[in-house]
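Here the complex is missing one protein chain, while the rest keep their positions.
We just call them A and B in the order they show up, numbering each chain from 1.
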Amino acid sequence: MISRFNLSKWLLPFYVVVAFVFLLIPIGYTFIYSFNDSVKTNIVWRGFTFNNWLNVCAKQEVCVAFGNSLIIGVTATVAATVLGTMIAIALVRYRFRFRSGISLLLFLPMATPEVVLGAGLASEFLTAGVQKGMVTIIIAHTMFCVSFVVVTVKARVSTLDPALEEAGRDLYGSPGQVFWRITLPLLFPGIIAAALLSFALSFDDYIITAFSSGTTNTFPKYVYISAARGIPAEANVIASAVFLLAIVMVLVVQISSAVKRKRLLKSGG
Amino acid sequence: MAFSAFATWTAKEQAPRRKSKIALLLLLPGTLYLALFFLVPLVSLVMTSLQEPVPFGDVGEFQTAFKWQNYVAVVDTYGEHILRSFGYAMAATVLALLFSYPLAYFIGVKARQWPLLQNLMLVLVIAPFFISFLLRTIAWKSILSDESFVITGLKALSLMAPDAHFTGTPAAVIFGLTYNFIPFMTLPIYATLERLDVRLLEAGSDLYSKPVTSFFKVTVPLSMTGIVSGVLLTFIPASGDYINASSTFLGGQNTVMIGNVVESNFIGPSPNYPEAAALSIILMLVILVLVTVYVKRSGTEDLL
Partner (left out) sequence: MGRSSSQSSSGPDMAIGTFAESGADLELVGIQKRFPGFTAIQHLDLTIPAGSFFALLGPSGCGKTTTLRLVAGLEDPTEGSILIGGKDVTQLKPYQRQVNTVFQSYALFPHMTVLENVEFGLRRRKISDPIGKAHEALSLVELDHLASRKPQQLSGGQQQRVALARAVVNRPALLLLDEPLGALDLKLRRQMQIELKSIQEEVGLTFVHVTHDQEEAMTMADTVAVMNKGEIEQLGAPEELYELPRTAFVANFLGQSNLFTGPVSHTTNNSITVDVEGTKITVPTKRAQRLKGEITVGVRPEKLHLHKDAPKISAGTNTLGPGRIVDVSFSGVSTQYLIAIPGIGTVTVFQQNMTFGPLAGEGAEVWVSWDVDHGFGLEDDPTTSPRFAADTDTATIATQKKRALLSELEEA
């Protein structure tokens, strides 16, 4: 009896550890192979080196593609965050006609496979005779990020006590002042979360990019194309660096908010 | 986070009372944008799917027509691919659910007394998002290639036939799809389990139910919204995916999915736009039908 009890008690934690190892294996692999002293392809381990990290831009294409991804990510994030936040505020705060129609319009892009979104845009650009490039990629990325921004910001808006804005108006704040000094600062955490999500979605997107990019390269597209003949270790370096940066950012935010909470409890108590 | 996107859609909300022209100003740019770059492309896709080749034209030259037979032809030619896509997506969804539920349960329920550990584990679940999807998949391809120590080891232990391969098989594609969409499954389930009132489980055991019974009668039903969101967030992108199935990644000659056909017909060297467009429309319609049926059957109808 006792041994069975222990087994069932430790089974789940053991599973969780194994699951995390499984989840992290390819990440570890990518990271380790960023130090591989590779020649052309980065498949066989040929020895340890820092060269790839020190000369990331030795393969110029990688860096150009990475730069493009950053520009596209930032631009699409700003556009999607502005458009999505506006919609989220309207959805929570106002009454209007065609509400369910608009909800559906926001829901559908999330329920449509990327390949269909991409094919649709490609077909539109083809029909309209638009030259594909940076601009069309940004247009495409903004489109699929808007819905995710709406969902994220909407959750924040609906937890916001409407009395706060009323108090602002009551205390002689004009609509503009109330928006900039009360509403926006209070929505900020939600907007930041939405922006980070948008950036992550845009930065890692390959499928929609493939349909709307023409000859412009992005980081994922570069990886996809070079996958056939071998991905250079520099790509691993960039991906690992982005990964480490993101993890550090997340941890800093987590720890600082934990510290803040503790301080609040102490001084508030 | 927005991975509970589908879950938050279910939240019943009291419609606000205020009516104002501001609402219109707030809604107009975004909806106009989506109309222009989501709805119009869909219409354009339908138009393209009905085109026919220009007589005696070059490769990739098509003209406007209403050739509904395109759909029949496409189903005829690619019926196998369509079935394969949904089969792979379903298998990956089930596997991801089986993998994710215990994980999400541990993070959301068992780890509650250690908030720091809980947060750390959440970061680990999200971690794969921070590294390129394509590089992760390539990494698996190397790790599981015929020369890798995993496969050679399995063969040495006679757990695999000496002439068998893993990469390039349907199993590898399903494996890749499962791996890549695990976070999309885990996070929404976690989000609902995290809000689960433990007292309900206590009430369940108070009413003389065994742990297993209260798990299936109380915990699982209460996390249904999370399961539904996770299933949708996995199934939809998985059925349209073509990275995992591509032969440069985990797939092979016999694993071609709809996404691969659409891709090669749209951006390949010899484009066949009507065929690709018709396949896309079919993919979208089948998904919408499946999603609607699934949502209705799982009893979370206000989702749509």
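Here is the rule we go by: a contact is a pair of C-beta atoms (placed from the backbone, for glycine too) under 8 Å apart; a residue touches a chain by one contact, two chains touch by 3 or more.
Predicted model only: the values in this text are computed from it and were never measured.
Q: Give the residue, chosen from A:54, A:128 or A:163, that touches the chain omitted from the document.
A: Only one of A:54, A:128 or A:163 touches the chain omitted from view, namely A:163.
Q: Can you say which of A:9, A:95 or A:229 touches the chain missing from this structure?
A: Residue touching the chain left out of view: A:95.
Q: Out of A:47, A:129 or A:176, which residue would touch the omitted chain in the full complex?
A: Answer from the full complex: A:176 touches the omitted chain.
Q: Which residues does chain A use to touch the chain missing from this display?
A: Interface residues of chain A facing the absent chain: 95, 97-100, 161, 163-164, 166-174, 176-177, 180-182, 185-186, 264, 267-268.
FYI, only the chains that are shown with their structure count from here on.
Q: When the C-alpha atoms of chain A and chain B are each averaged to a single point, how far apart are the two points in Å?
A: Each chain reduced to its C-alpha mean, chain A and chain B end up 17 Å apart.
Q: Given the complex with chain A, which residues does chain B contribute to the contact?
A: 1-2, 5-6, 8-9, 11, 13, 15-20, 22-24, 26-27, 29-31, 33-35, 37-42, 44-45, 47-48, 99, 102-103, 105-107, 110, 115-116, 119, 121, 123-140, 142-143, 145, 179, 182, 232, 236-237, 239-243, 248-249, 258-259, 262-263, 266-267, 273, 276-277, 280-281, 283-284, 287-288, 291, 304
Q: Can you check the complex and tell me which residues of chain A touch chain B?
A: 12-13, 15-16, 19-20, 22-27, 29-30, 33, 43, 83-84, 86-87, 89-90, 92-96, 99, 102-124, 126-127, 139-140, 142-143, 146-148, 150-152, 154-155, 158, 193-194, 197, 200, 204, 206-207, 210-211, 219-220, 223-224, 227-228, 231, 235-236, 239-240, 242-243, 246-247, 250-251, 254, 258
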